[in-house]
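Taken from a larger complex, these chains appear in their original positions, while the remainder are omitted.
Chain IDs A and B follow the sequence of writing; residue 1 opens each chain.
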Amino acid sequence: MKNTFGNSISVTLFGESHGPAIGVVLDGLAPGIDVNEEVMADFLSKRRPSSDLDTARREEDHFQILSGVFNGKTTGTPLAIVIPNEDTRSKDYTYGPARPSHADYAAFCKYHGFEDYRGGGHFSGRLTAALVAAGGILIPALEKKGIRIETHIDSCGGISDGDFDEQIRKAAAENDSVGGTTETTITGLPRGLGEPWFDSVESQLSHILFSIGGVKGVEFGSGFALADMKGSEANDPLRINDAGDVYTETNHNGGINGGITNGMPVVFRCAIKPTASIAQDQKTIDFQKQENIDFCVNGRHDPAIIRRACPVIDSVTAIVTADLLATRYGTDYLAE
Amino acid sequence: MKNTFGNSISVTLFGESHGPAIGVVLDGLAPGIDVNEEVMADFLSKRRPSSDLDTARREEDHFQILSGVFNGKTTGTPLAIVIPNEDTRSKDYTYGPARPSHADYAAFCKYHGFEDYRGGGHFSGRLTAALVAAGGILIPALEKKGIRIETHIDSCGGISDGDFDEQIRKAAAENDSVGGTTETTITGLPRGLGEPWFDSVESQLSHILFSIGGVKGVEFGSGFALADMKGSEANDPLRINDAGDVYTETNHNGGINGGITNGMPVVFRCAIKPTASIAQDQKTIDFQKQENIDFCVNGRHDPAIIRRACPVIDSVTAIVTADLLATRYGTDYLAE
């Protein structure tokens, strides 16, 4: 299914950047999970452009829960969240020139010109707000079970430590943009989650991670660096301590062997490309007129989306994690 | 679904390394696709250990098609292929010590000791033979439609060009193993395949790629290198030529924008970890006795699986490609 993902817990995403609203339907949640709208709003605020480093588009992300919550707790039925689009300046967007590195041209090929082209339409990063709202419910629920998801910026603009803001400001000053990498850690996961082959933990996580616009690489544990290691370096020595806990001395496999969690932290990194929209003239085509043009993307853009990507990655990771648990332990697990 | 993957075309994988047989069921194929068992056998031979660089386990992969083929062509009903396990020396394998970097311990956590532990059981790389047999049907069918899939070794043992065999022999001499990276190109794909968000081409491909044991990283286009670029470098300039063909001057996005093909070659790289089995003493646990031990993995091993991984990657790529086409153009497409 195209805009729906998950097994026992599933998520359905809808909306366009400049339509009436975006939203998400979370299904399969255990009944009795706390839903705290303030926590959700706080969580959404992490994704929202807020500083001079972000796009000038300002929206409060006033979400509304339409279903699936009663007396502050999930009912177990589908939980629909909508976020109206408030600050939509459609005049900033015109149809015709394909913005390089955006979905415009590919969308035209797929949708034959019927797509809502304004602000990227259904491809807009704005839809991630709905995923983050979902994360605002799932992440606290997972934490109650001792499971923590934490994503941080690993590198930005080619710098792997130091002042990432500096990189972003410099790019902004040059009317350019920067990308980066994120690292995510999931701790507290039970051992034995996931499946061999097609529903491996890596398969399920990468599936949802690559659905986030701008993510162009995903690696687990030592990832691409593993390719350069010898087996004697890469193999994580297994140990058992006096308390009977099994662990590995290193974690090159990122907590997953054969697609299944082994009790070590699940660790993965995402490569996020630089924001496609830059205020420079770029070579592109007017795909309606079928001619080559130079084109400068107007509108309000982020010089780097990586800061705002972190809560999105946290949220989609929470969706897969909750699904893995519900599949393994049953639909009531998260609220037990 | 756990061992089934796909939308319009799906694949179901079964079998254990030392059970009676492994196999695959391909469903949703167009009726009328040529099935040439010699081509399949040739294709399987690419995956089979054959030189001194590979495991000493030798099997002919004598496959049998049980259903879905009539008079040399697909019928459109499920196509089941089984490959009996012939050369299974179960005595090489004992239960108890968890081989580091293998699925043994994780499988024990999931299956509580009921798993067939011999030779990795269901986690064995041997199951990829069934996927390759499927590839032996799909890849020629895709080629008839002008779509070519080609995977080559990009690096091995840390060397990105030169004599990969040398690296492998060196590692073998040291009772060690090496990993590497592969690069895959899909050319001839129609524009407009795939979906925004959860069924992005990247999501679907990574899902199946990460189901292959040993794959720990996947990147599309310039992947992780994109994270270090500026937007002005990373954005692929769009051009239209006199014949009216749209293309991009660079292909940092790997032929995919917003999850959808844009007509450029789809390009991705996989990181493959070094073979987990090495003939060295390693620190591990006897997870039945719950004690720390030193353990040397006996049996027959590959010092590098990367050469044999290439046809597997080709095959799973063909499965996703065929599915993308059937979803978009209907179930008869591949035989039209």
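Points to keep in mind about this one:
FYI, a residue touches a chain if its C-beta (ideal position, glycine included) is under 8 Å from a C-beta of that chain, and two chains touch if they have at least 3 such contacts.
None of the values given here were measured: they were computed from a predicted structure.
The complete homomeric complex described by this structure file contains 4 copies, of which 2 appear in the displayed model.
One rule holds for everything that comes next: only the chains that are shown with their structure count from here on.
Separating the CA-averaged centres of subunit A and subunit B is a span of 26 Å.
Subunit B contributes residues 1-5, 7, 11, 13, 98, 100-107, 109-111, 120, 122-123, 127, 155, 157-158, 171, 174, 176-181, 191-200, 202-204, 206-211, 213, 215-224, 226-232, 234-240, 244, 246, 248-249, 252-254, 256-263, 271-278, 280, 282-285, 287, 290-292 to its touches with subunit A in the complex.
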